[in-house]
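Before I ask anything, let me first share the structure, which is written out below as structure tokens.
Note that this complex is displayed minus one protein chain, with the remaining chains in position.
Labels A, B and C are assigned to the chains in the order they are written; within every chain, residues are numbered from 1.
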Amino acid sequence: MNALLKNREIWLVGAIAVLIAVIATRFPGFAAPRNLSTVFNDTSILMILALGQMVVILTRSIDLSMASNLAFTGMVVAMINAAYPGFPIPLLILVAIGVGLILGAINGFLVWRIGIPPIVVTLGTLTIYRGATFVISGGAWVNADKMSPDFIGLQRMQLLGLPVLSWFAIATIVLFFVMMTRTALGRSLYAIGVNPTASVYAGIDVGRTKFFAFCISGAIAGLAGYLWISRYVIASVEVANGYELNIIAACVIGGISIAGGIGSVGGAVLGALFLGIISSALPVVNISPFWQMAISGTAILLAVVLNARGERKQGRIILKKAEAAAA
Amino acid sequence: ADAKIALVVKSLGNGFFDAAHKGALEAAKELGGVEIIYTGPTKATAEAQIEVVNSLIAQKVDAIAISANDADALVPVLKKAMDRGITVISWDSGVAAEGRQLHLNPSDTDLIGETIIKLAADHLPDGGDVAILSAASTATNQNAWIDAAKKALPEKFKNINLVSVVYGDDDSAKSTDEAKGLLKSYPNLKAIIAPTTVGVVAAAQVVTDENLIGKVNVTGLALPSEFKKFIDNGASQGVALWNPIDLGYSAVYLAYDLAVKKEEAKPGAKLSIGRVGEITLDDTNSAPMAAPFTFDKSNIEEFSKIY
Amino acid sequence: MSAIGTTRQIPDRLDNPLRSLVFSWEALLVAVAVAIFIVNSLASPYFLDVWSLSDLTFNFTEKGLIALAMALLIISGEIDLSVAAIIALASTLMGMAAVAGVGTPGLVLIGVGVGIACGAFNGFLVTGLGLPSIVVTIGTMSLFRGIAFIILGDQAYNSYPASFAFFGQGYVWWVISFELVLFLVAAVIYGFVLHKTSFGRRVFSIGNNPIASHFTGVRVARTKFILFCLTGLMAGIASVLITSRLGSTRPSIAQGYELEVITMVVLGGVSILGGAGSILGVVLAALIMGMVTFGLGLLNVPGIVMSIFIGLLLILVIALPILWKRLSRRRIA
């Protein structure tokens, strides 16, 4: 029971339940399963991105370039689709993941091999990748009418009552869950965040593991690039501008420690959902959209305060008396 | 070249402005000896546009024709440009009167305001709820049109009920979220009016995705080439716009009139704009170009090939 | 090795100060700056013009002012991502006050005061509650700008008194703008504080090892709190300047400035991990960024392409010394 209460994900689920309940008092339709599944679908891309960012943050790094990577890959696939409408979509998704992975690998390489701090590397590539998006497109937008019906339609297809976009999110969540809990790479990602020195002693190549973390976040950004463009049916240089901070905010709300080593797949997903619910609920409960920013800012601050309380090191208890009292 | 004229747009990459650029080049060729600098920020903010204007001042261009991201914030830098002897006019999205010599409205503001409501009302014989999805909350021209629309409502469209105005910031993701929010909050919504080319596409895509074609009509201002799809699939019964090519053409012509031919921009002045004709400045030194033109199933095919 | 007991004179330093100057980060930045200046002059006939050079300074003075304080903050091991949001909030409240008829001195006080208050709020959350500054300021970044949006919504304030225009548009002498003078004066002050005072020394020691500094009697929390307030103060000053320069306020003002400020600081050689850096470096970096954006602007290169150069410059300038060290080590070995 005690362990259950300490569990961050339980708290988040509780917070989300309360949030939904509060919204439902003002707009009963919000809590309807159909609507909740829409909210889930609307939040899918953010969840996917948050998972990619989580992997990087766990290793005591940060990837500020995810949104730019997304814009670049999105532009690439949109241009391919516009030029060769017959190009099969599954292959195109692979191209997106591949391009994203390459951009992520560039980040990872600079961190691993050159030894530049991740925040500096990705601050640089944040502008470079977005600039590159301009260069390859000449600044021109790719509009809905230039995209093939399959390109746009895939994520909107219904499968077992859910849009394919939701299935993308579910598949990513499952994949990440298995990776983080059951594979050597997943555990290494945690280990190097908890204690990089000890990781070296345990035979983990810290630099290479970070490199993989950036490759993962890059590949995820690539996948999200396709999903984003086909969802919002416009590819431009400004796509998802500034979105990197939303992704990080989702992770922070989800209890992923910026100091590395602490966090879970469930946390990242719930953190993203929390933001998604807020942004989709504001219009329906008739709160001016101008309040949204302040509300999510407050949510981030509250989450940070609560998480910090949870993480605060419990002092050692030397005194027998105190020990008895605490038990 | 005898004259360097800078065509400064809100943001690069927008199909509407690319079309205006085409018109500008056409005008330059016609006038002869005119070099067009087509520029603007990639992100539609006033600060970025100010840096662009600063570099144009340094290049000692002869004239700046700007579609502004903010009516007020650009005034100081444009004043500086005028102080250094550069002709400044605004077009499409204007700046406050003290920041330019004249403003070329794509059309009459009141007329546009009325048209965007009319586009929705024409298909709502029994009236109903409509909402507006605008661009950035700072966009000068959109705000003026919305004000005009609000003014026209009680006078001419008594049974149309404007329930909300939301802003998509000309960002497709934000516009999509806002359009979805509108549909959720107002289940009886009959039309979304988006007087911006990014917003209108996003709204039409949302209506298509949510299977509301036939229930919710998306209308507003759209570039035919970008919007054809949604006229075809029925998400929209029709949209309006003016000719962006003519707009770019006229902007350059007017800039040339003032900068090279040394015409004076003052209330009542008549200025020629080549093949488009002639305009007369009102007492704020602005003039409309032409009435907005409506695109629907009957003519979209033809115009989508042009712009 | 001498026997225990005989005292040996330990020299103050071994390396030649001149040599270390030549191989310093600042020297590298000076070289880069000169190169960019020359390239700009060759690439555009308009660059070498007093008014062009004067206009150029507007591209970096506001961000540069914030970068000065941000440099100290980053050296102490913290960061503030909310500076642009502070600008927006301060500008909004100044706008409100202007509407209410407050005069120019009052407006400046409000702008600066709001900046300090926001900085103090960040400082309290970080030092008082012991939270990581990067996430705290991601939160306050949304909060501060969010409040500006709540107040202003889709409106704008543009009724500033005429005399208010001086800060962002005025010239002190000929082509020397008020903004530039303010930046240079602030740079001298910050440089002095960081490099020549015991306060600055403590900032470095905190950045290198906050715990040991604490155990050595340095008031770590208080010092960091002051640094957050200073950063807020500079954001407040920048808010006055930019509001004056634009003559109007929108809640979206100064969007994205935080990353440019941080880029400037890092490019200036301040270690993002804390503990090292110099104000001279930051000033040079500000100048470099201003020249790159302005120079490319003269060639009508779109801003987004300029940012590629800034990004590349950032990574290259950080990578070069690392690679250089590695190469020379290999040569010795």
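Assume a contact is a pair of C-beta atoms (placed from the backbone, for glycine too) under 8 Å apart; a residue touches a chain by one contact, two chains touch by 3 or more.
The definition used in the following text is that contacts and distances are computed from a predicted model.
Chemist: Can you work out the missing subunit's protein name as recorded in UniProt? Choose among "Heme exporter protein D", "Sugar ABC transporter ATP-binding protein", "Pimeloyl-CoA dehydrogenase large subunit" or "Inner-membrane translocator".
Modeler: UniProt lists the chain left out of the view as "Sugar ABC transporter ATP-binding protein".
Chemist: For the full complex, can you list every visible chain touched by the one that's not shown?
Modeler: A, C
Chemist: Quick one: which of A:Gly104, A:Gly261 or A:Gly297 touches the chain that's been left out?
Modeler: Once the missing chain is taken into account, the touching residue is A:Gly261.
Chemist: Where the complex has a chain not shown, which of A:Ala83, A:Ile136, A:Ala202 or A:Leu302 is the residue touching it?
Modeler: Looking across A:Ala83, A:Ile136, A:Ala202 or A:Leu302, the contact with the absent chain belongs to A:Ala202.
Chemist: Across the whole complex, list the residues on chain C that are touched by the chain not included here.
Modeler: 1, 4-5, 7-15, 196-202, 204-205, 208-209, 211-219, 275-276, 329, 333
Chemist: Which chain A residues touch the hidden chain?
Modeler: Here the touching residues of chain A are 178, 181-184, 187-188, 190-191, 194-195, 197-205, 261-262, 313, 315-323, 326.
In the analysis below, only the chains that are shown with their structure count from here on.
Chemist: Can you check how far apart chain A and chain C are, centre to centre, with Cα atoms defining each centre and the answer in Å?
Modeler: About 30 Å, centre to centre.
Chemist: Measuring centre to centre with CA averages, how many angstrom lie between chain A and chain B?
Modeler: 36
Chemist: What positions in chain A touch 2 or more of the other chains?
Modeler: Residues 134, 139, 237.
Chemist: What positions in chain B touch 2 or more of the other chains?
Modeler: Each of 12, 42-43, 167 in chain B touches at least two other chains.
Chemist: Give the list of chain A residues in touch with chain C in this complex.
Modeler: So the residues of chain A touching chain C come out as 62, 64, 110, 114-117, 119-121, 123-128, 130-132, 134-135, 139, 237, 242, 245, 248-249, 252, 258-259, 288, 290-298, 300-301, 304-305, 308.
Chemist: Could you please specify the touching residues of chain B with respect to chain C in the complex?
Modeler: It comes out as residues 12, 37, 39-43, 45-48, 50-52, 54-55, 57-60, 70-76, 80, 84, 96, 136-138, 143, 167.
Chemist: Any idea which chain C residues touch chain A in the complex?
Modeler: Against chain A, chain C makes touches at 81, 125, 129-132, 134-136, 138-147, 149-150, 153-154, 251, 255-256, 259, 262-263, 266, 272-273, 302, 304-308, 310-312, 314-315, 318-319, 322-323.
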